[in-house]
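Omission of a single protein chain aside, the complex is shown with its protein chains in their original locations.
All chains are identified by letter, namely A, B and C, in their written order; residue positions are counted from 1 within each chain.
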Amino acid sequence: MGEKSKNQISLPTFIVWAIALSVTAVFCWILGDILWHGVGQLSWEFLTTEPRNAGREGGIAPILISTCLILAVCLAVSLPLSVGTAVLLAEFTTTESRFGRLVRRSLDVLAGVPSIVFGLFGNAFFSIKLGLGFSILSGGLTLACMVLPILIRSAEEGFRAVPTEYRLGAAALGLSRTTTLWKLLLPAATPGLVVGLVLGIGRAIAETAALIFTSGYVDRMPESLLDSGRSLSIHIFDLSMNVAGGDANAYASALVLLILLLLVNGMATWIAQFWLARRIKS
Amino acid sequence: MAIALTIGLGIQACNQSSPIDNQTSDRFQGRLVLTGSSTVAPLAAEIGKRFESEHPDVRVDVQTGGSSRGIADARNGVADIGMVSRSLKEEEADLQSFAIASDGIGMIVHQENPVNSLSNQAIIDIYTGKINNWQQVGGKNAPITVVNKAEGRSTLELFLDYFKLENSQVKSSVVIGDNQQGIKTVEGNPNAIGYVSIGTAEFSINDSIPIKLLPLNGIAATSENVQNETFPLSRPLNLVTKTQPQGLDKAFIEFAQSPQVHDIVQQQEFVPISK
Amino acid sequence: MTLFNNKNLSPSQSDLVLLWILRGFALLTGIIVVLITAFLLLEALPVLQQVGWLRFVSDPSWHPVQGFYNLMPMLWGSLLVTLGAVILAAPLGIGSAIFCQYYAPPFFSGFYRQLINLLAGIPSVVYGFWGLVVLVPLIGKLQPPGTSLLAGIAILTLMILPTIALTAEASFSEVPTEYFQGAAALGISRWATIRSVVLPATKSGLFTGLILGTGRAIGETMAVLMVCGNVVQTPTSIFDPIRTLTANIALEMAYATGNHRSALFVSGLLLMVAIAILVAVAEGMSRRNIYG
Partner (left out) sequence: MKKSQLTQNSRLSLPSMQTERLSLYYGKKAAFTDVTMPIYSGKITALIGPSGCGKTSFLSCLNRLTDLIPHTKVVGSIRLDAVEILNNRVDAIALRRRVGTIFQKPNPFPFSIWKNLAFPLKEHGIKKREQLDRLIETTLQDVGLWSEVKDRLHTSALFLSGGQKQRLCIARALVLQPEVLLLDEPCSALDPISSGVVEDLIASLRGRYTVVIVTHNLAQARRIGDYAALFWVRAEVGRLIEYGTVEQIFTAPQQDLTAAYVNGIRG
């Protein structure tokens, strides 16, 4: 490509293309597998009816709603918390400071805590200690704890990537750091924030082990955030591992999960770019 | 801020979810929380749905987490009823148990495996590693993949108990968690042997998954033989409570044991208990 | 006429307020970390007091019901499977990001990016499921039983690749294009520019991606549980089945009571300690290079 003549592709070009194509191939395989088995079950009815016969029959309507609610709780709590912490780490502490290093290191450790431990912690703390019981709220809060490291680290990277000249320029104009942050750094750090958001949503929406003990297993339509609600990932796990003959609906649910993920990711990216980046362009 | 809000809601939740049951009137209302065995959970959830449709003011919340969790939650009052997929142990005698269904455990191998029966001794030798090739028990010349269950599962305890084995003697090549994982493992490996819930295996065989059940002690591994109690390796699925159940708890347990739910029990691949 | 009459030089309050709010947020985050650690410690304490640390290293086997608590084979399992996955996923993920940013034709890079975004959110159950019905039988044909260290490495590689690729790409996108123009003006090839300009300039971002990826790999539960075979043994080849610490917790926690349950929390604690050591080593090796 580009620099070299066409019949003389350089080795790195070849390798990079090979990596991309093989990764694409493997992932298309997985996606194709889900699509192949799932698309037959998918229908409007599947999305709008309640599950019957332990999920082998019927749809996933209440599960879809619960999943969205859990995700909403998780993001509502974790986003402000993580952006705030990231700002503190990136803008108000130096990289070598002991405080920054301590927080960063604890977050890295937290990132590696198995999700099932988060589940047991969430059960002991949110469900029992705070008395939230098995509920969407407990589940969302547990997930919020779990995605914090991802969100914070990517947001921090986003802030660090903003050129120092902006900060100096703003300071030289006598702008307060609050203003600089809101009007200048936050919009400029959008790419990092979006990556964190996509990864965080991905991890939250795909989570099983942390939710079994917190948001629970009940597949009834939730009436409030304090009701127990089964998430899509738990539904998939239960159908594929615990219910004989649940495979077809498990595939269909996995397909719905992917579509949901595409929608949520698209929306998150769109909001971030148009809401934050609009400030830059106007 | 969010946390403060959460705590506020939490206190509210405590007030809301305190069950208003224990009324001896015919109209039950309140929330019934069941936790425990993941094997029993789908069954209990379906029974719960039917119970809800008969008592519209009742909510039956079924949560999973394993038999030991069912025991613990029933004991400390987190759950009204615990679900346990085995008989109670001696140290659990303080709890009341009520069987709602039973379940047999059968040996499974791949459909292409020429071996059609194994003696108890052969199974013991396979699981302890004394026999490690199918040739030694009349099959093809291929190494045996021994599929065992993870420590703590009641199926494992039952299996070990029946064959008088200690788990440390078992030389397994794959350790699995749930029944479906066992079936998929055997399905994908023509030289594997494992043991799973008979109902699940029968359902999978009907679903044309290439596995087969082996008879145990000469008795075919079928639901009928579990029901007429001739099959030697079976377990009860229990609901447990801390004290003698009353009110809503009692109504639900009686409902779950009644013939009204036998179709659900069969639908979930278990064997109804004939009283 | 002057616009700004305010000539006094006393400090404004808004920045202080902001700083305190941010500190509050960070404090909450810190509290969560402390709470989780404390929770693990508290749950693990009974068995640690009764049996002691040493038994988790020196016991002949892991049969907690019979009172044997050796966790070392599972620690090795966790470390090996993570190491393998990171070694494979790092070049693949970074290569993917390089491809997307510098080599791919525009329509393909958009598609590829969406694909990676999507993969980041596939539930581990689905990966595990796919691994169990497709990958494991495939490996099984090569060398039975198929459920193995290799299968675990392969699945985890796929799972953490998106994390590494996405963070790497975000870092690349922030490298000023002037560098490229500058390098192109000097007649330096694209690859040489990437190697000598882009990669050094983005190593902090790449490092973050690797740490997050490692975290996800070592903490992953459901997928490894389904494909690794879960036999407690120190593997001697990549075809040996292994059990990771996380799979151990997931497999047995639901059925464990007493000391057994407590010992499973020790597994969690051990995992945290292992990660803390990894992080400290990684940071120590690269402190000046990365954060400097």
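A few comments on the model shown:
The rule is short, and it goes like this: a residue touches a chain if its C-beta (ideal position, glycine included) is under 8 Å from a C-beta of that chain, and two chains touch if they have at least 3 such contacts.
Just so you know, these numbers come straight off a predicted model, no measurement behind them.
Looking at A:36, A:166 or A:274, the residue that reaches the missing chain in the full complex is A:166. Of the candidate positions A:16, A:83, A:137 or A:184, contact with the hidden chain is made by A:184. Touch with the hidden chain on the side of chain A covers residues 94, 163, 165-176, 179, 183-184, 187-188, 280-282.
Criterion: only the chains that are shown with their structure count from here on.
Chain contacts in this assembly form a complete graph, since each chain touches every other chain.
With centres set at the average Cα position, the gap from chain B to chain C is 34 Å.
Separating the centre of chain A from that of chain C, both taken as means of CA atoms, is a distance of 15 Å. In chain B, the residues that touch at least two other chains are 3, 38, 64-65, 177, 181. The multi-chain contact residues of chain A, meaning those touching 2 or more other chains, are 80-81, 240-241.
Per the touch definition, chain B reaches chain C in the complex via residues 3, 38, 64-69, 71-72, 142-143, 145, 150-154, 166-168, 172-177, 181, 184-185, 187-189, 191-192. Listing the residues of chain A that touch chain B in their complex gives 53-55, 76-77, 80-81, 126, 128, 130-135, 137, 141, 212-213, 216-220, 225-226, 228, 238, 240-245. For chain A in complex with chain C, the residues that touch the partner chain are 1-3, 10, 12-13, 15-17, 19-20, 23-24, 26-31, 33-34, 80-82, 84-85, 87-89, 92, 95-96, 101, 103, 105-118, 120-121, 124-125, 145, 148-150, 152-154, 156-158, 160-161, 176-179, 181, 191-192, 194-195, 198-199, 201-203, 205-209, 232-233, 236-237, 240-241, 250, 254, 257-258, 261-262, 265.
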